[in-house]
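I have a structure I would like to understand better, so I am pasting it below and will then ask my questions one at a time.
Removed: one protein chain of the complex. Kept in place: all other protein chains.
When the chains are written out, they are named A, B and C in that same order, and each has its own residue count from 1.
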Amino acid sequence: MTQIEVSCQLNYDVRTPTVFLFQVTAAETEHQSIIDEKFSITPDVQVERCQVGFEGNQLQRVFAQPGQLQVNYQATANLKPEIDQPAGLQEWDAQHMPADVLPYLNPSRYCESDVLSRFAFEEFGSLQRGYSRVVAICEWVNGHLDYTPGSTTSTTTAADVLVQRVGVCRDYAHLAISLCRAVGIPARYVAGYAVDLQPPDFHGFIEAFLDGQWYLFDPTKLAPVSGLVRIGVGRDAADVSFATITGQATLTQQTVQASGQQAANRASAVSTA
Amino acid sequence: MTQIEVSCQLNYDVRTPTVFLFQVTAAETEHQSIIDEKFSITPDVQVERCQVGFEGNQLQRVFAQPGQLQVNYQATANLKPEIDQPAGLQEWDAQHMPADVLPYLNPSRYCESDVLSRFAFEEFGSLQRGYSRVVAICEWVNGHLDYTPGSTTSTTTAADVLVQRVGVCRDYAHLAISLCRAVGIPARYVAGYAVDLQPPDFHGFIEAFLDGQWYLFDPTKLAPVSGLVRIGVGRDAADVSFATITGQATLTQQTVQASGQQAANRASAVSTA
Amino acid sequence: MTQIEVSCQLNYDVRTPTVFLFQVTAAETEHQSIIDEKFSITPDVQVERCQVGFEGNQLQRVFAQPGQLQVNYQATANLKPEIDQPAGLQEWDAQHMPADVLPYLNPSRYCESDVLSRFAFEEFGSLQRGYSRVVAICEWVNGHLDYTPGSTTSTTTAADVLVQRVGVCRDYAHLAISLCRAVGIPARYVAGYAVDLQPPDFHGFIEAFLDGQWYLFDPTKLAPVSGLVRIGVGRDAADVSFATITGQATLTQQTVQASGQQAANRASAVSTA
Partner (left out) sequence: MTQIEVSCQLNYDVRTPTVFLFQVTAAETEHQSIIDEKFSITPDVQVERCQVGFEGNQLQRVFAQPGQLQVNYQATANLKPEIDQPAGLQEWDAQHMPADVLPYLNPSRYCESDVLSRFAFEEFGSLQRGYSRVVAICEWVNGHLDYTPGSTTSTTTAADVLVQRVGVCRDYAHLAISLCRAVGIPARYVAGYAVDLQPPDFHGFIEAFLDGQWYLFDPTKLAPVSGLVRIGVGRDAADVSFATITGQATLTQQTVQASGQQAANRASAVSTA
């Protein structure tokens, strides 16, 4: 078990009456329990909790008047990952795939698995199926992209990244997800906190469906997967923006932190979903 | 109440052991009841029913050996649409939107509402909010695109269509959905059968969320909305392909039909979800 | 006649032996004479003048060793534009178009006139042909884009801009050029200096071919066309980068200026090519 402290602070300059949907709170799952948590807004406005989507991501809805708005979130999460021997983890056939993972085979906004299917088959189609194939995809992404802050935008897609060979964590995740889906492995995007991430920021990584469970992978290799605290999951980054804004407001400051002890886990498969 | 007969026949040349996910059966909803239905495969293979995704789309999973495969589907659907006076139908604020419709504001594979938001606001941002704004969006799409079979492919997106000004029903739907989402109206893709569609084919149309319900719109105007029989809904066409194939198989023939009496409904809002 | 002083200073941090192709010097044309000019490099390295392409753009080629590199350019240009009555300027038929303007009807890197031809015909196809149609295209571009520094990148194209509705001078020019070509009017990109441009920078504008001559238009309306000093022309911005770098070097400072007296010219057509 691992105990991790996470926090974020977001400051906004709000110019019109504005609705915010924040998605920054750590999720309560079978493998991640929140033992201590505080979400506060200054000035004091009403905060409504929403459960959204198939996976029940938790959002905070806030209606703010013009002026300064500050979001503070702090939590302590206990991670109880299920750690498996990777060698035995199998891909499941389309024939036996549970119905509720099927949508994670579909292409999505930033993951055009449909247009890059030939590439995926050419590069990964003949590899041994199972955990090692997902590792091979993540290694390929890690080895062929340059991690360069500022090189991409919020509308950059996996196909863009495959051509440009440069990106940040969300781009790494989108490309790895697309390649998994293209060869028939359900995959999804996870937004979260990552221990000791440099520079500190929200992080994006992936889960692939193997042997009946979702397993974590971080194609950026910027943080050990045992130090990842989940906020929410979705088809891609479009589903887990940390803030969705209806109105006029500008983010003026953002601070994100995560720290804690976590075991090294390079040789293990980690399932926390 | 309207009674509509729908049917389809799909023939495949199967070259390897192949998994098919068919999404062709009419949905059972509060407003659409299926009074008679037959889904059959020749040769006789096992058919597994799956419920998929947040909306519970119904799929038939089939595992087929090499050879000929024929799918036959016939159903009689009773439509009991809720017909409202359009004038009163309001858009809901982001503040009051039910949590389960929020994902239908996100951009998706073929609906890049994020990149065309400025265009949407410029063109539709100052219109009166409500049912008439969705109508205005559908009219704009109808008036500015040329309906041209073969002009687009399965990877064409709303942004492509906005530039090229040409497409088929799925393209019309994707663009209308994107514009709705961009101005803050949840919208989704509906795959179905359409009475008297020329040429006969599966059809794609949209639903927009107004006053707490989903209302039907067909930006192509190729069929009256009271003659639309729902198969399934999704973020866009990626979620409701009539056949998803894992293996090697070629569609050699496709026949789709829908017929029945339906009321004219030009002046009414129709909710069937 | 108008006398305009232009200058630029570019500082580079050169990290490897690097070849620079600078394209910053004012062109000598029938309608633009350079009465005084100084191009210098610090440290003192050999500068080779090259004439490039069909239009004979003038480039300075420099081979620099690691260290600091400073480019200084100052010139006084006399503009003798030919000013015509716009009303009489005709588009020429494809049948009578001079052969050497035909390439300016082709799509180019940032001007995909091929994919936006339907849009162009729908919007501008029925307008009266001639000078007023080019004005209508420029007005449309000006009225439908938001001028926002930093909103686009060096790889943004006219089709991107048509969707996103935001850009800077090169984006305005690319879209206007594409729309002209799409309706059959040869059009090209001009890089230059613009009097009193705010903020000061290199500028990008266009020329359209009417009645046997090239006429100037600035879709941004940020500067009067009589205050534009030409550096070079090309199919789009790809042909007239102010610096093309082979090696590793970073631009650390850029200063661009243009000042002078120029006549107002809102009601006239200006040909300076």
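Operating definition for what follows: a residue touches a chain if its C-beta (ideal position, glycine included) is under 8 Å from a C-beta of that chain, and two chains touch if they have at least 3 such contacts.
Quantities reported herein were computed from a predicted structural model and do not represent experimental measurements.
One chain is not displayed; in the complete assembly it touches the shown chains A, C. For the options A:Leu10, A:Ile41, A:Ala75 or A:Leu162, the residue in contact with the chain missing from this view is A:Leu162.
Across A:Val62, A:Ala99 or A:Leu116, the residue that sits in touch with the chain not pictured is A:Leu116.
Checked against the full complex, the candidates C:Gln3, C:Asn106 or C:Gln261 give a single residue touching the omitted chain, namely C:Asn106. Against the chain not displayed here, chain C makes contact via residues 19, 21, 50-54, 59, 61, 63, 93-95, 99-100, 102-103, 105-109, 111-112, 114-115, 154-155, 184, 235, 238-239, 244, 246. What chain A contributes to its contact with the hidden chain is residues 115-116, 118-119, 122, 144, 146, 159, 162-166.
Keep this in mind: only the chains that are shown with their structure count from here on.
Of all chains, the one whose mean C-alpha position sits at the greatest distance from that of chain B is C.
Note: centroid distance chain A to chain C, computed from Cα atoms, is 43 Å.
Centre to centre, using the average C-alpha position, chain A and chain B are separated by 29 Å. Contacts with at least two other chains are made by no residue of chain C.
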